[in-house]
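Sharing a structure with you now.
What you see is the complex with one protein chain gone and the rest in place.
Think of it as A, B and C in the order they're written, each chain with its own count starting at 1.
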Amino acid sequence: MNITDFAPWICWISPLIGALLTLLSRDNTVKGVAASSSVLVSWISALLMVPMVSTNQALNVKSGWIYLPEGEPTSLGMLVDSLSIIMVNIVSFVSFLILVYSTWYMRREDGQTRFWALMSLFTSSMLLLVLADNFILFFIGWKMVGLCSFALIGHYYRDEERYWIGGPPPSPFQKPSTCALKALLVTSFGDVAMLSGIILIFVYSKTFNFVTLLNSSPEWMLKMAQSPGLILASIILLLLGVAGKSAQFPLHIWLPEAMAGPAPVSALIHAATMVKAGVYIVARLFPLYYNTYWIVGIQEARFFFQIVAFLGVATAFLTATEAVTALEIKKILAYSTMSQIGYMMMGLGAAGLSQEATIAGYSGSMLHLLSHALFKAALFMSAGAVIHLTGSIYIHEKSLDKRRTRLIWFFTWVSVLSLIGVPPFSGFWSKDEVLAACLESGQILLFSLGLLTAFVTCLYSIRMMYHVFRVDAKVHDGGGHTHSEEEPVMVAPIGVLSGLSLIIGILGYWFKNLFKEIFHGFLSMSLRLETYPRGEWVESTLIPLSSISVIAIASVASYFYYVKYRADYVNLIVRNPILEKLHKVFWNRWYIDKFYESVFVRSILSVRSGIQGKLETSMDVLLNIGVPGIFSRMSQILRSMQTGLLSVNMLYVLIFLAVMMIFLLVG
Amino acid sequence: MFTPSLIIIFAFSIVMPFIKFIVSTHKIHLACNILSIIGFSSALIIFSLDILEKIRLVLQNILPSSNPYGIISAFDSSEILIFLVANSLGLLTSIYSLKYMERDSGLPIYYSLLFLNVAGILGLASSYDFFTLFVFWELMCVSSYMLVAFRKSESESIEAGIKYTIMSSAGSATILFGLTLIYTVTGTLNFQGVASALKAISFNPLIYVALVFLLVGFGIKTALFPLHTWLPDAYMAAPSSISAFMSGIVTVTGLYAMIRSFSVLSYAVDIHSIWLISVLSVLNMFFGNIAALLQDDLKRMLAYSSIAHVGYMLIGVSVWTLPGITASLLHLFNHAFIKCVSFFCAGAFVYRLGTRKLAEMHGVGRVMPLTTSALIISLLSSIGMPPLNGFISKLYLFLASMNSGMLWLGLSLVINSAISAGYYLRIIRVLMAPKSENMEKMKEAPIQIVVPIYAATVFIIFFGLYPDPVFSLAQSAASHILSLGEG
Amino acid sequence: MWSSNLLLQVIVIPIIVSIIILLTRGRLGKAGAYIACASLTYTSLILVSLYIQLWSSLTSIYEEYSWSQFLRLKLGLLADGLSLPIALIMNLLCTVCAFYSIPYITHRIEILYGGENDKLLNLYFAIYLFFAVGLTGVALSTDLITMYLFLELVLIPSYFMIDLYGYHDRHRIAMMYFIWNHLGAGLFLAGIVLAYFSNGGSFNIFDLAKVQGGSAFWVCFFILLGWLIKMAIFGFHVWLPHAHGEHPTSIAAIIATIVGLGNYAIVRLLVNNMFNAFQLFGLPLMIWSLVTMVYGAFLTLAQDDIKRLYACSTISQNAYSILGIASCTTLGVVGGIFYFISHMIGKCILFSVAGIVVYLSEVRDMRKISGLAKLAPSTAILAILGSMILSAIPPLSGFQAEWAMFIGIFEKSVEIGYLVAFTGIFATFLTLVYTFWPIKRVFFGQPSFESNSVKKEPPMMVIPLFILSAISILFGVYPDFILRLLTYSSI
Partner (left out) sequence: MLPVLWYITTAFILYSVGIYALITKRNLIRLILGIEIMVNGAHVNFIAVSSYWKGGFIDPSVSSIVIISIGLAASVSAVLLALAYQAYKCYRTLDIRVMRRLRG
């Protein structure tokens, strides 16, 4: 028995125990420490698994769980392979840092028990999701993270006005509880779709196990392919789930509103981990569809990659443009998160569309996942610090004096540069890898939109940075935090994360190749192919050149636009009608929210009032008042037959006699 | 030849009026009452001793053979069932009357009439001749006329009595006319003779006419729709003890007599081909239940419910098979106790509150919990709630109708029990409601009223939980009735 | 010796206790309530021990007592893999609701009749015990008439409960409830009687299998129709929102159980014994339950009254189970029953939460309540847990039941097309909407009450519900605990 056999279990159970511990303690500090240390334990056990990355061997730790009358028994099993190990490490490490940060951020907030328990529970579920070896266990984690996300977005459930987001005034405000509900509903819509996809697959494959699914895919996929459209349906359903959880295009509308929660929540759930779950499951299912399409040769499986790529690029571009107009710092980051996840999806899609780009796309998007987790978590934490220190969620209202918050300023810039993709930060390498995969797979559209998105990314990042950290401290209002604004507990996590961005960026080339090696091994192991058709790894200078030049143009443009001319959204509208129109479109999020609102929400509301007002009421009246009414009416009629007149009574007798006589004698 | 128990009953009925010469005026009621209790009890005891062997046989033969409808033993009398019901109801009514009738005068006559009534029923049950049947029938009728109109100073009572008497005696005349027609066809009125004569002759329409006349005549007493019109008035206006007694046994004796005569006539007429009877049964159910829905007078509501119950019993008659008749007799038996309790309780409310109006009974359950719970049990049994006896007989009626392939009869039974729940529950609701102000000074009914109520309630529960004895009784009675006139 | 008639004890002990409580006529006071609770706890413990025994040995337990030989009635009590989980859960629910009732009904009597009235309190518990008897009896009985008996035994007390302790317009609604249910029971009885004549005169449930040919269709039809009326499927559902809305909340959960009992009955009677005849009804029933699901969901969404809301959701939730059972596949049936069990737990929690809300705030209109979570945090957690069960969010049992059930439905869809399955599974999304939206309305947002104007949540009301949630979590985390029994005795 090896310690690494237990590691995956310890990894996800430890935060669960931590969650229970936080419930027991009364002291807020103890709660924080309990939660963070339990996550620390997970991280350590995650680290213990790291050596297995290079073995290219899936470790499947199982125990019996659910025995159905048919199909393979579902196990309570952990699947430990390169993909899950890397994910586990990212998740547990980032979670740990964010929990440490939270001890500072949450120190004066209400509802700490709730917060810590849910954060620990979330971490546990996220780790379970990643480690699960079958769909059911995975889906349990998947739903649990959604639920924790709901609860944490609604942390300020009392809807005090200072926690409202949205606005400023011409635009509507939204209350945290509404935002939480929106997030829950939108993601759950995806979850339902995903569950039906999973069930659809089970009906044909009779198993939930990822490994068995892959190994037996030729048989059941062929069976499934016999009814055309079914594979496509299962793909669409699964990807709807992905879109919901990862805030991708059709179901991306919830993430901006999810920013109503406290900053650590946004950092952990809505930037670093939960929204990556979608990417994870796409990566997990990648070999399955890859195998089906390229090796078994079922054409329908290609849709998987096409849809993933399409969703990715659409989201990346749409949300990046939305970020340009956003006024809340966390919303900008949220848009940016969606956009970056779009990159990851794009990479995975491109990886499947062409065999040449497979390794590059896959490892690129994984690398991007890693680097995004690092810099976005750091960014959110600094955003939290900014909001905490200025007391405003808007970038245009108040800003920090960078002279007084030098460390934050520095770390934020590191992360932002990584986000923009400036060399030598980690974002540069990963984004380039994704773009390279797009180009390699011949998807020019993907590539060009990706570049365009990089351009927009640079615009909004610089805009944000300019607004947040202004030298002229005229608007800075510390709100009582005028001294010692940078506490070590707050700054250290940000520093570690952005430092890691920098380090990975510096070691970028090596890191990139390391990832390629790992995932090459992983994919060839998963697909059981000794001679894997490995394409030439793109070493062209075209990609870095083009991306760097795009970024350069963008930064110059944004410098002039935002810094020099100090374009605010007000004078923007005044100046240029085209920009004004664009601004309007972006500000209204391409009218997608409004469209959903009018199509789905309104229709549900009108159907429900129609059903209640017309159908139900009329049925109710008919059956519960009408039928008894008929009986009462009949009762009245029958009672009026009881005249009390003896003559009439005798007449009845005569009639009865006559009728009986006639019937009996005739009939 | 009269049975000893019948002689006892007669004897008591004759003795009773003379008691006032012996006992002083203010004790006369108690004395009558005790005497009548002694009378009924002794009749019961002697009867039981008389038929102990038969009862033992019945109970031994509980175990059904492989054929559940097989005739168990050709029992030589169907009177046991009717006797038990009539006599126990008589006993209960006498006990009940002790307190209930305390304000009335002329009680020796009252008890005497009660005895006469029971005597009529008993004689009717044990007669093997149409005319004997008719004579006892008239005995029963005449005594019941006087019982209904017993409170002669009340106009309601008199009015109801007149309507009842005129309709019922018109019915009696009709029966007599029917008998003459039977005599016309067969030349005899003896069951056996009629049966053998009918076997010999071919089709004769007169026999159908006779059947109709008997149906109408007995039907008036049985309250077939639309011949029922006297019934709500009579039950409402009669003293509650008499309502209970009449509803329990007098009315359904008409049905019993009808079954008996039809059984004899069935040698010439195929009874179960007369689908009109099943139509009548459905009409009765629906009429009784629907008309009861809006009543605001408790006793009148119960009276309508009796009409509905007659409809249920008619199901068994209309299918005219052994299970059918068994079911009818079973329901007759169970219904007697159910209605007895219901009317007793209604009487207890009248006794305490002085009103029959439901609207004035709000919250009576709070002050008279014992009476109320008995009433609720009887009403639930009326609806057909297991494990009370009403359920057993309704179930068996249903089984019987199904056995003859008349599912629609069974279904209308089900629908009717749902409709009937409408007004039974209304009663329950009123009783359980919060106390109204006039209830403050009320208290539980006196023990002399509660005891007979609970004695009958015990039957309701007991025969629901353990229906076998009455079941075997009903079955042997039915098989006997169906074989009336044979050899 | 004492262990040879355990199942009989489960049936008889509450009856005896109830009679004792009735006979003392209110002299016991609060003690009467605790005696009732204790007796229910005892029966629950019996069932738990039997459950463990059955789970480990997989041998059914059967007890038989004679009743009427003429009608060939027997009081047969069978605890097998299908009936025991149902019986256990229903008994547990009764126990939990009994504890919950103590503060609730005291409060309710105070409002309705002014002042604490020991008589009414004891009457409540005396009546209440019959629920436990009836529900357990329906689950355990092996005789159709016995089953009918227990079924009606549940109906009568619930009538009195609504009438005595209910809310607005309770008299009319109690009657409406009774008549609808009685009609359903009557049709069930029609099916029983028809079966009696088609299988050679037997009321035994397992002799239903002997019914052949055309009569099998009609037997199936009547039994199904009777139960569907009781289960408030679309068209027959109009009584349910009223009845559930106006119940005293302490038993509303039990009423929800009664409504769902049809799932068990259909499986026990039709799926297990008359599968061929039942199959004919499969597809129409699936479509019918789909309509019910969607309709019920929209109806629920339209409610502003917190009690009516959960009442309407019962319509929709029940239809899920029917859908699973109607799919006629092993997993569909097993999942349907599992879903029914978890729905019972969830609905019990939710109704009780509604009860607590009403208890605390005296308001039922959700438009007038908000931000209750601050004042009643445990209730809010319970509401979320209950909603999680209903909307199938792990780790509560609803999720495990739902996927198992939908696998069955999807398998059926291979033959009949996927429209039903997809509509069904997407209707579950509506469940989420109608469970979590009210939580948002009631518990979140700016508090509509001053914190000192609202009472504290009584622990007696909250703790039992947490125990129920724990059971649900147990089934959710280790579903084999129940699936093992269900699969061993399913078709």
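Just so we're on the same page, a residue touches a chain if its C-beta (ideal position, glycine included) is under 8 Å from a C-beta of that chain, and two chains touch if they have at least 3 such contacts.
None of the values given here were measured: they were computed from a predicted structure.
Undergrad: Counting contacts across the entire complex, name the shown chains the missing chain touches.
TA: The chain that is not shown is in contact with A, B.
Undergrad: Out of B:166, B:279 or B:451, which is the one that touches the chain we can't see?
TA: Here the residue in touch with the unshown chain is B:166.
Undergrad: Out of B:112, B:126, B:174 or B:457, which is the one that touches the chain we can't see?
TA: B:174
Undergrad: Tell me which residue among B:6, B:142 or B:460 touches the hidden chain in the full complex.
TA: B:142
Undergrad: Just checking the interface: what residues of chain B touch the absent partner chain?
TA: Residues 131, 134-135, 138, 141-142, 145-146, 149, 152-156, 158-163, 165-166, 169-170, 172-174, 176-177, 179-181, 183-184, 187, 189, 232-233, 236-237 of chain B touch the chain that is not shown.
Undergrad: Identify the residues of chain A touching the omitted chain, counting contacts across the whole complex.
TA: Here the touching residues of chain A are 639-640, 642-647, 650-651, 653-654.
The rule is simple: only the chains that are shown with their structure count from here on.
Undergrad: With contacts counted as defined, which of the two, A-C or A-B, has more C-beta pairs across the interface?
TA: By number of C-beta pairs in contact, A-C is the larger.
Undergrad: Using the average of all C-alpha atoms in each chain as its centre, how far is it in Å between chain B and chain C?
TA: So the centroids are 41 Å from each other.
Undergrad: How many angstrom lie between the centres of chain A and chain B, each centre taken as the mean Cα position?
TA: Going by mean C-alpha positions, chain A sits 77 Å from chain B.
Undergrad: Counting only residues that touch at least 2 other chains, which ones in chain C make the list?
TA: Expected reply: no residues.
Undergrad: Note the residues in chain B that touch 2 or more other chains, in rising order.
TA: In chain B, residues 419, 422 touch at least two other chains, as defined above.
Undergrad: Over in the complex, which chain C residues touch chain A? Could you list them?
TA: So the residues of chain C in touch with chain A come to 176, 235, 238-239, 241-242, 295, 298-299, 301-303, 330-331, 334, 371, 373-374, 384, 388, 391, 393-395, 399-400, 402-404, 406-407, 410-411, 413-414, 418, 421-422, 425-426, 428-429, 432-433, 436-437, 440, 443-447, 478-480, 483-484, 487, 490.
Undergrad: Give every residue of chain A touching chain C within the complex, in rising order.
TA: 64-70, 136, 139-140, 143-144, 146-147, 150-151, 154, 157-160, 175, 177-178, 180-181, 184-185, 188-189, 192-193, 195-196, 198-200, 202-203, 233, 604-605, 607-609, 611-613, 615-616, 619-620, 623-624
Undergrad: Once bound in the complex, which stretches of chain B touch chain C?
TA: 62-64, 68, 369, 380, 383, 385-387, 391-392, 395-396, 398-399, 402-403, 407, 410-411, 414-415, 417-419, 421-422, 425-426, 428-429, 432-434, 465-468, 471-472, 475
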